[in-house]
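Here the complex is missing a single protein chain, while all its other protein chains stay put.
Let's look at subunit A:
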Amino acid sequence: MDLDETAAQSRKRKIRRFAALFFGLLIVLTLTGNTLQALTLPKVYTAQANRGELAHAFKGTGTVVPAEMKELANPAGWKVAHVLVKQGERVSKGQTLVQYDDSEAKQQLAEAQSALKKLQLSMEGLEHSYILAVTDGDESAKLSAKLAIETAKLDIADQKQRIQFQQAGRAENQRLTAPFDGVVAAIGATEGLGSSGAPDIQLTNAAKGFQVEMLIPSTIAELLSEGDLLELQLTGEEQRMLEGRVAAMKSDSLGGNAGDLGGGGAGAGGQGQGAVSSTLLTLAVVDGKGLKGGERVELNLSKVKSAAAILIPNDAVHKDVDGAYVYTVEEHQGPLGNAYYVARTPIEIADANETTTAVSQGLFDQQNVIVNSSEPVIDGVRVRY
């Protein structure tokens, strides 16, 4: 009986222990449930959507070039005798730039003059035969001699004119002069050689000023209009600000990557990030004093396109056949704590730049959108937050 009693007691003790363990385990799991669960759930990182204006920023560099450049060719193709200017030299209108070897022209002139002399000599012979005809009273001889004299006179006049023309041409082709005030940009002429095919002198027109050309993303170009004034920072030794007026914009459909804009591919007409169609922007430098051309300038553009909207990082935006959407975090309140679930929220994109998307519909201010997660998440998945 005693033995039975002891056995029953120890059995009960065992059951008590097991029950305590069982309920203890359940209690511990209940209390730590949220924590344990959190550890097994994918962690999501969120960003807060904020109301604001989306700025399109662009930073790029370009080179100052003269607005007009004139190529001056060797007028007659003569050999170059002397080059009188240096590259970069400021020249004024009418100044001689290159002298040419005119020995060939001289030769031709001498020949023409001797031909004239010949004509004049033959004239004397004709006059003499005319006088003979008059004294002889031979009417027909007199007439023919007179005609011959008239013809010779015309020939002489022609020849004189030709000589004059040659002389003028020689004076003109002997040297190359500056057609306007400007700066010598390049010299193609080499002393002692004839025309090399390249223009002898490239002259920039100082009056027409300078310009800067650069490729900018079309999304920003849309926000500019002709006549807009933009600030340019001159880099290099002399750091100062220049002002550039938008002179022309030509869309560059071939679309080289503009500036520092990353990749993107050929997403023609694509909205938002990635679509890089670029525009060739021409800026006329307003006050080009002291510029020579070739200076580097930096353009910092920041333009606002749309009215204030909800701004979210581009990383948060997903797209599929149904359109653009973001994942938001939904909170479900329960008696044992709150649970967070991923919710797919469709949005309408108003505008976007490289980093930020402006949302016109679907989100409200201060809402949290999922930017990143430790594991891929989809709609309805419970997450740690």
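What to note about this one:
Following the convention adopted for this analysis, a contact is a pair of C-beta atoms (placed from the backbone, for glycine too) under 8 Å apart; a residue touches a chain by one contact, two chains touch by 3 or more; residues count from 1.
Here is the rule we use: contacts and distances are computed from a predicted model.
Choosing from "Sarcosine oxidase subunit beta", "SufE family protein", "Tryptophan synthase alpha chain" or "Sugar ABC transporter permease", the protein name stored in UniProt for the chain missing from the display reads "Sugar ABC transporter permease". Touch with the chain omitted from the figure is made, among A:R16, A:K106 or A:K153, by A:R16.
Residues of subunit A in contact with the chain left out of this view: 8, 11-12, 15-16, 18-19, 22, 26, 29-30, 33-34, 36-37, 40, 334-337.
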